[in-house]
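Our next item is chain A:
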Amino acid sequence: MKTPLIDIRRLTRDYAGGGLFARPSLTRALDDLTMTVEAGTIHGIVGESGCGKSTLARILMALDRPTSGDVILDGASLFDLSPKELMRKRRDFQMVFQDPFGSLDPRQRVARIVAEPLHVLDEKPSRAAKRERVMAMLEAVGLNAAQAERYPHEFSGGQRQRIAIARALITEPKLVVADEAVSALDLSVQAQVLNLITRLKRERGVTFLFITHNLAVVDAVADQVGVMYRGRLVESGPARAVFERPLHPYTRVLADAEPSVTKFGRPPARPAPPAAALAAPLTHGPPGQGCAFLPRCPLAGPRCAAEAPVLRQVLPGRQTACHHAEQMLCAPA
Partner candidate 1 sequence: APKTNLVLGMNPEPQGLDPTIAAPVAIGQVTWQNVFEGLVAIDRTGKVVPQLAKSWDISADGLTYTFHLQEGVTFHDGEPFDSAAAKFSLDRARGKGSVNPQKRFFAAIDTIETPDASTLVLKLKTRNSSLLSWLGWPASVMLGPKSAADAKTKPIGTGPFKFVSWAKGDRVELAANPGYWNKAVKLGLDKVTFRFIGDPQAQAAALKSGDVDAFPEFAAPELMESFKGDEKLATVIGNTELKVVAGMNNARKPFSDKRVRQALMMAVDRTTVIEGAWSGLGQAIGSHYTPNDRGYIDTTGVHPYDPAKAKALLTEAGYPDGFSFTIKTPQMPYAPRSAEILQAMFAEIGVTMTIEPTEFPAKWVQDVFKGTDYDMTIVAHAEPMDLDIYARDPYYFNYKNPAFNDVLAKIEQTTDTAEQDKLYGEAQTILAEDVPALYLFVLPKLGVWNAKLRGLWENEPIPSNVLTEVHWEE
Partner candidate 2 sequence: MPAARRKSTGLRLATRPNLVIGGALVAFLLGIALVSLVWTPLPPTKMQIALKLKAPLEKGLFGTDHLGRDVASMLMAGAWNSLSIAVSAVALGAAVGTALGVTVAARRGLFEAVAMRANDVIFAFPPILSAMMLGALMGTGRGTAIIAIATFMVPVFARVTAGAAAQVWARDFILAARGAGKGVTRITIEHVLPNIANQIIVQVAIQLGLAILTEAGLSFLGLGMAPPAPTWGRMLADSQTYLGTAPWLALMPGLAIALTVFGFNMLGDGLRDLLDPREKGRT
């Protein structure tokens, strides 16, 4: 097996919370997360809000440092690089941020914003070449050249996100971390962008870490998918297989909750999760006993309360962190 492009090893990130006057508290945003991403694939990450997806993205971009753990990118540990090496390396990984409004400098014209990452290139492109590349990139994400001279505030949310995507793709990076990159886009543009992403993967071998909560989107483009729950990876495997036959109850909940153009009106009533599940603080301590999903899990058993499940291989290429994975395997989807 070839070495993965990214090798994430036991990544943990704690946030010190609490205010100036309040008691300090710890939020564990990432909890001993381990996973790998193969080069040339689209690797989807799904999970509920606040489960640490953006934190993971920031760490991968070396914008944040983990409390513990390591990220091996292309064979080198990301956090051992000298600032200079890191700077050179940056052209290889780019990011599209979740917030298309805050991530564009309100005082810069679109052309300039998009051209920003170009400066890490070894050969500095000429102005004309730069412009050409910017224009091509804008076309590629469905914006027209005239809009290059405008300011971000003149665009709608979706348009802004396309600008952000254009910016990320312009250095032709090996890896693009797209954090909710298409969630603000309307359908036809979303489709265009998704096509663009698949094309870039296919034609240029760009690897995408595609963070989203939209399962349909992941399903449409991702080769592999990882499902996160409260800072941990709870399931991973080929996207298609994972959604067709989830091996973790949380993945099942996700799949069920996905709205669809073919499901009209209120879905049949599901058992509401027990109140305790919702009251459970997101700020959890060090990995304790028991499964984090326990309060919401329909399959919960005594073992789940006593022993935290670890990620394990259940089928070839499929991993899950659930004591009852085998049970799920047999149950009808």
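FYI, a residue touches a chain if its C-beta (ideal position, glycine included) is under 8 Å from a C-beta of that chain, and two chains touch if they have at least 3 such contacts; residues count from 1.
Keep in mind how these were chosen: all candidates are chains of the complex that A comes from, given by their letters.
Please read all numbers here as calculations on a predicted model, not as lab measurements.
Here chain A is displayed by itself, and among the listed chains 1 or 2 from the same complex, it touches 2. Across the complex, chain A meets candidate 2 through its residues 58, 61, 63, 86-88, 90-91, 94-95, 97, 99, 102-108, 116-117, 119-120, 146, 149, 151, 153-154, 164, 167.
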